[in-house]
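Only one protein chain is missing; all other protein chains are in place.
Naming follows writing order (A, B and C), and every chain is counted from residue 1.
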Amino acid sequence: MRAVVLRGEREVAVEDVPDPGVPGPDGLLLRVERSAICGSDLHLYHGGMLGVPGVRLGHEFIGTVEDVGGEVTSVGRGDRVLVSGVIGCGRCPPCRSGDPVTCLAGMPTAFGTTLDLAGGQAEAVAVPAADASVLRIPEAITDEQAVLLTDILPTGFLGAQRADIRPGATVVVIGLGPVGVFALQCAQLYGPARILAVDLVPDRLARAEALGAEPIDAGAGGTVAAVLEATGGRGADAVIEAVGADQSISDAIFCAAPGATVSVIGVSLNLALPVPMPLLLLKRLTLRATYASIPSTWPALLPLVASGRLHPEDVFTHRLGLSEAAEAYRVFDAREDGVLKVLLDPSR
Amino acid sequence: MRAVVLRGEREVAVEDVPDPGVPGPDGLLLRVERSAICGSDLHLYHGGMLGVPGVRLGHEFIGTVEDVGGEVTSVGRGDRVLVSGVIGCGRCPPCRSGDPVTCLAGMPTAFGTTLDLAGGQAEAVAVPAADASVLRIPEAITDEQAVLLTDILPTGFLGAQRADIRPGATVVVIGLGPVGVFALQCAQLYGPARILAVDLVPDRLARAEALGAEPIDAGAGGTVAAVLEATGGRGADAVIEAVGADQSISDAIFCAAPGATVSVIGVSLNLALPVPMPLLLLKRLTLRATYASIPSTWPALLPLVASGRLHPEDVFTHRLGLSEAAEAYRVFDAREDGVLKVLLDPSR
Amino acid sequence: MRAVVLRGEREVAVEDVPDPGVPGPDGLLLRVERSAICGSDLHLYHGGMLGVPGVRLGHEFIGTVEDVGGEVTSVGRGDRVLVSGVIGCGRCPPCRSGDPVTCLAGMPTAFGTTLDLAGGQAEAVAVPAADASVLRIPEAITDEQAVLLTDILPTGFLGAQRADIRPGATVVVIGLGPVGVFALQCAQLYGPARILAVDLVPDRLARAEALGAEPIDAGAGGTVAAVLEATGGRGADAVIEAVGADQSISDAIFCAAPGATVSVIGVSLNLALPVPMPLLLLKRLTLRATYASIPSTWPALLPLVASGRLHPEDVFTHRLGLSEAAEAYRVFDAREDGVLKVLLDPSR
Partner (left out) sequence: MRAVVLRGEREVAVEDVPDPGVPGPDGLLLRVERSAICGSDLHLYHGGMLGVPGVRLGHEFIGTVEDVGGEVTSVGRGDRVLVSGVIGCGRCPPCRSGDPVTCLAGMPTAFGTTLDLAGGQAEAVAVPAADASVLRIPEAITDEQAVLLTDILPTGFLGAQRADIRPGATVVVIGLGPVGVFALQCAQLYGPARILAVDLVPDRLARAEALGAEPIDAGAGGTVAAVLEATGGRGADAVIEAVGADQSISDAIFCAAPGATVSVIGVSLNLALPVPMPLLLLKRLTLRATYASIPSTWPALLPLVASGRLHPEDVFTHRLGLSEAAEAYRVFDAREDGVLKVLLDPSR
């Protein structure tokens, strides 16, 4: 079958690889129908410590169950399912309650980030720990919505949830890529009075405004100054950082009002990020980072998407065939052509 | 000056009464500019245990400070202010933090419900414990919005807050009078996937639908059956009861899904309301009633109203002069003429 | 094999019944080693709506796995396990996260309360939904401790948890039977300044005092008067009711301070319990009843018992053979001989 394989720095290829099988009695084999490229895939694409050559990429995918192990009870052959992009052992209490990030058996793993767990930008994929990580797609959810429930909508949702937003609060969202857009939409679920949305790109600012936020151009004088001006010098009650750069995380902390929470969902690989402790102390801040426990979010997100309260599918700007993956990565990485989110179709 | 006085069962009169003064060093004298009639005023109007003849009615009012005691620091003469409809001692830690309902000095009191604390359906009113119960009205808030911040919007807000609504939840609101409408609007602040709104009156159901709820006609087969049908037999995650009748409180409990919260903001005077304990037990329910600590809600509600996220003023259907109070009570009690909420102008 | 069977009002017998088998691919067959009699067994023993003749009693038991279905992954033959006294479908998200009370497939069931789910006061028992309801007993936990983790310690724990006790609070526990004793011990986990323990029996009051509580004799003038006197007229911040009688639930509400929570874990079968709504309203109370989701409590309770912070085993006052079950029920029901909790040994 064909799969997207990381070859080297900024180099991916669609290759023929051996067909996978059912990975054990608790797993299943999935025929992939839709797969997306995620901002965190770019960390591998850029090389560095995560970019192991040979990795089969992709952790956002849905499809149809082709075969299933004997212990699996929640789905069967022919079921259309979505899969958590991150999985754990599937058997410990945290995994069973939808929280693989705190898996008692060790570090959780994302599909497509290691040679041990092939990704889903492919025609098929082996899914272990199925009962803990797979969900039959309800009628009311479309394919494109379902793909977004495998990672980035849950990440945006948890980023908002962990920002401790209370009714009447002022919220800042820094970074309006796909995860930032979802964080913004999910922040609206917590009843803020205002959301200030920060980015450099006019398209993205316009999108945020359409979603009910006040756009702030980070280039025009700086994020912190703009947020402080917009809040009478006080800062925001909750800040969601969806970039992951040193500067933007620092900005997030400086934008925070006394007592606020700074929720980082941008992926930072900096092992020594400089944090201003006196500010954390004197403003009594809470700083959180969030690796999303995806299944834990489904009971909240499914009815919100099904009822039309959330419209995640609007983020897809590009729909390509799997065979076009190399070009898809290039465009996505270069932020060309107004790209926000790319969907791949393994049948093409 | 003129004031609305309770005379007997279903009888109020606008009478000349002595002018009030500053009620002590911690109080102030308010020239009333707008006053509203509340559903709970009808409990006095109907007589019964609360209906003490001679009481000057009214606990929802705003105006201008005419004189002020020496200990008051938060407002001064000429300030336009709104006043909490319920006050405590003003000095204990709960009162100072905006929660007079848990006042350490004893039972909190609502204006206009006792001979000891004259109400605000009058040209002027004496306001004790001013620093704890008075707020300067921000520029961005209109008079009519401000009146609604003195009792029923806070009550609706706390009713929603105490219903433990989580993102994605299904909520039921029973009773779509003014408080129910506000509970519905405030329930939207907590990110539910669905709100089922129950009433008998077509106008009220239409208003709820316009606010994003699914209308349920309580007359057509019963509230419980309709809610269970709409929820696949499971019931709702949160139920807000805004009527106060035995039947509707019972309905609220029967509409609750396992693990749900039933939040009662309808005023029930039943000292022996029959509650089905096996249901509470087997469904592990939480049942709450809420006497609103009004000042505690202002930090959340002011920015929500100022930013236009909440539009409470839409509830006013009737605007009359204070001199028309007797007719105003009659219409409001009879639910004539599509009345939802009545505003009185003491200058007329 | 032998099992305790309900024959009629206040009549149980040890009878020979057919050996059970593995109840399906998700279940297991348990050889029972210890079983306890619970206060809620007396509701069946007393007859009434729950007392169906022929029911095999018992929902508190531990033992060794004798055989196991093909889908079960968490335990195997020969494992020493404890079993949740209440189970659901075992497959829905709530069941998988340890909360069978909110099972999406319908009402959860307690072992030994219906003809469809035979109980564990027997030599063996069939356990469905094993992965969701069974736990391998850790080395550090004794048999007698393990038995108490199957129902009443979790119930006491959730009763305390759902009483919203904050550090510095004053707590009242009404009823010092085994569940009340556990509620008291678990209330201590939340840092109260004071616990007032109410009962009529001197032994029970002395036991509560040894656990750090202030004993209150309910017979000497009444619970409410005594609690109000002990709290300067204010009442308690949290009240745990562990009796289930109309009077004691009413007392619990009247003992509550403004803003308090009343947590009922006593089993009341009253479908029309009279509740004073004006008190709930004016004091802004929260009233909860709790049917315990037992597996959800294990992650907290296991380390507390293993580290010696909780000593549940102290409640056992009587240890008898299964063959003595009729006498055991009689003594337990009559509260003879200082009985607090009875343990049965199926090998005798």
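Note that contacts are C-beta pairs under 8 Å (C-beta built on N, C-alpha and C of every residue); 3 or more make two chains touch, one makes a residue touch a chain.
Model, not experiment: these values are computed from the prediction.
Trainee: With respect to the chain omitted from the figure, which of C:35, C:121, C:155 or C:170 is a touching residue?
Mentor: C:170
Trainee: Would you indicate which residue among B:73, B:247 or B:347 is in contact with the undisplayed chain?
Mentor: From the options B:73, B:247 or B:347, the contact with the absent chain belongs to B:73.
Trainee: Which is it among A:64, A:142 or A:286 that touches the chain not included here?
Mentor: A:286
Trainee: Touching the hidden chain in the complete assembly: which of C:8, C:48, C:303 or C:338 does that?
Mentor: Of these options, the touching residue for the absent chain is C:303.
Trainee: Of the residues in chain C, which ones touch the absent chain?
Mentor: Answer for chain C: residues 157, 161, 166-170, 186, 188-191, 193-194, 299-304, 306-307, 309 touch the chain left out.
Trainee: Identify the residues of chain B touching the omitted chain, counting contacts across the whole complex.
Mentor: Against the left-out chain, chain B lists 26, 70-71, 73-74, 91, 93, 96-98, 131-132, 298-299.
Trainee: Even though one chain is hidden, which residues of chain A still touch it in the full complex?
Mentor: Counting only chain A, the missing chain is touched by 94, 99, 101-104, 107, 162, 234, 249, 257-259, 264, 267-291, 293.
We adopt the following convention: only the chains that are shown with their structure count from here on.
Trainee: If you average the CA atoms of chain A and of chain C, how many Å lie between those two points?
Mentor: Here the centre of chain C sits 42 Å away from the centre of chain A.
Trainee: Distance between chain B and chain C based on Cα centroids, please, to the nearest Å.
Mentor: Chain centres of chain B and chain C, defined by C-alpha means, are spaced 40 Å apart.
Trainee: Can you pull out the residues of chain A that are in contact with at least two other chains?
Mentor: Each of 299 in chain A touches at least two other chains.
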